[in-house]
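Every protein chain but one is kept in place in this view of the complex.
The letters A and B name the chains in turn, as written, and every chain counts its residues from 1.
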Amino acid sequence: MPIITLTTDFGLADGYVGTMQGVILSIAPKATLVDLSHQVPAQDIRAGAFVLYQAVPFFPPDSIHLVVVDPGVGSQRRAVAIRTSQGTFVAPDNGVLSYVLAATDDYEAVSLTNPAYQMPQISTTFHGRDIFSPAAAHLANGTPMSELGPQAINLVRLPLSTPEFSPGGGLTAHVMHVDHFGNLILDVTADALEEEITLELAGHRIQGMSRTFADVAPGKLVAYVGSSRDHVEIAVRDGDAAQELGVSVGDQVLIHRIQ
Amino acid sequence: MPIITLTTDFGLADGYVGTMQGVILSIAPKATLVDLSHQVPAQDIRAGAFVLYQAVPFFPPDSIHLVVVDPGVGSQRRAVAIRTSQGTFVAPDNGVLSYVLAATDDYEAVSLTNPAYQMPQISTTFHGRDIFSPAAAHLANGTPMSELGPQAINLVRLPLSTPEFSPGGGLTAHVMHVDHFGNLILDVTADALEEEITLELAGHRIQGMSRTFADVAPGKLVAYVGSSRDHVEIAVRDGDAAQELGVSVGDQVLIHRIQ
Partner (left out) sequence: MPIITLTTDFGLADGYVGTMQGVILSIAPKATLVDLSHQVPAQDIRAGAFVLYQAVPFFPPDSIHLVVVDPGVGSQRRAVAIRTSQGTFVAPDNGVLSYVLAATDDYEAVSLTNPAYQMPQISTTFHGRDIFSPAAAHLANGTPMSELGPQAINLVRLPLSTPEFSPGGGLTAHVMHVDHFGNLILDVTADALEEEITLELAGHRIQGMSRTFADVAPGKLVAYVGSSRDHVEIAVRDGDAAQELGVSVGDQVLIHRIQ
């Protein structure tokens, strides 16, 4: 049986995630469930997309990734399933699969409209339980995706964060994610950078890239190639860079070649 | 093997929940474990009861629901197992199963007193590990409930939150749960209401019921039939109603027919 991963903004307090797991296991009792995150900030579609972006490459390609960050639940937004060479994704069509779609031109997608693969009663506010969980479970059982509904085209894609070339030379990158440690993940990858660079953010300057945290003294800023698809990251060794610099997602980082 | 769900107020930091899972899997290695919530507010029996109330209908009826919100641990309060048509429940006899008991007149219940189905050493403060987990695991293995101890009668039931008819007409409902999004779940169900109503709480007024969040503008209050057993809910679209209104569990909501 394939793995089903779950990513939501539901938190862990109310039993909403466990309820989804009850629905899944009622349909596919032998599925292996993995929680990616249930602490996506409430209704933050981009943050949910980023969790997937980092995690999906480390799962077998027959895995099913269930994603419910869904501020438009009950409205006209579609519920979809998408299959690419990376995996199968079940989610609202609101851009939460933007990185998945950006990684490939070759995918199939359907709208989840067939009531035979939904809960008998559909609420207007908890499609995670009533539509997405049954769809993921039936796909795990081997139900062909085309059974779940008609082909879906023109899927919603959010503009992805990318660095810009500065008029005066250098690059303006952005913080695309702040993690649990307060480390700043930038939207620039290592291969886009020259060897000797300076990074500036929030009035601070970092000279050169290091290999890892421990290459600088405790409390010092450090830039390095992160663990996630070669994105550049900025941290404070043994500290919380986001908090100490007052930096958050979207903030700019100026990158210059050392002169 | 049946599913065993876990609901506690233990939090996830200390390893207490994982320890319970170690005990369960030592006895029933093939059990499927599902976490409902470990963030029930500390010693809040009603909140624990509510998590079960929402989640249990979405699990197979042969599931075993282990609930440990247990401020009286080590005192004379009983440890019990209860079987109804909805499922099997293992919990302290302190009212945490009040909704389960309110849903049926037909159940069997035992006191968990047989040391053969407990840990060899019983602490005075962690019966979740020493009594409840082994009981759940043995039940999952098919041990008859009557083996675990003698019949238990006169189980503790808490008075459940219910709306009251107001002398001047209309209904006084109450907030029975505030969820992760700050949505307010009321103790009144949709079938008790007329078509055209006004809801008043904390100095705010909501005209009529909507279908879902997206039916109102961002930042606006909205009332709708929630996903949980048709209870009426109040939310702020893309916001946190509890925080913005300063409302918490037990607060009143006045419901009138529109005149």
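FYI, a residue touches a chain if its C-beta (ideal position, glycine included) is under 8 Å from a C-beta of that chain, and two chains touch if they have at least 3 such contacts.
Because the structure is predicted, anything quoted here is derived from the model rather than measured.
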Among B:43, B:111 or B:172, the residue in touch with the chain that has been omitted: B:43
From B:12, B:102 or B:258, residue that would touch the chain that is not displayed: B:12
Those residues of chain B which, in the complete complex, touch the missing chain: 10-19, 21-23, 25-26, 29, 42-43, 71-75, 123-126, 129-130
Hidden partner chain, residues of chain A it touches: 3, 5, 7, 12, 32, 34-40, 51-52, 54-55, 58-60, 63, 177, 179-181, 211-215, 224-228, 233, 238, 240
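The criterion applied here is as follows: only the chains that are shown with their structure count from here on.
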Chain A and chain B, separation of their C-alpha mean positions in angstrom: 31
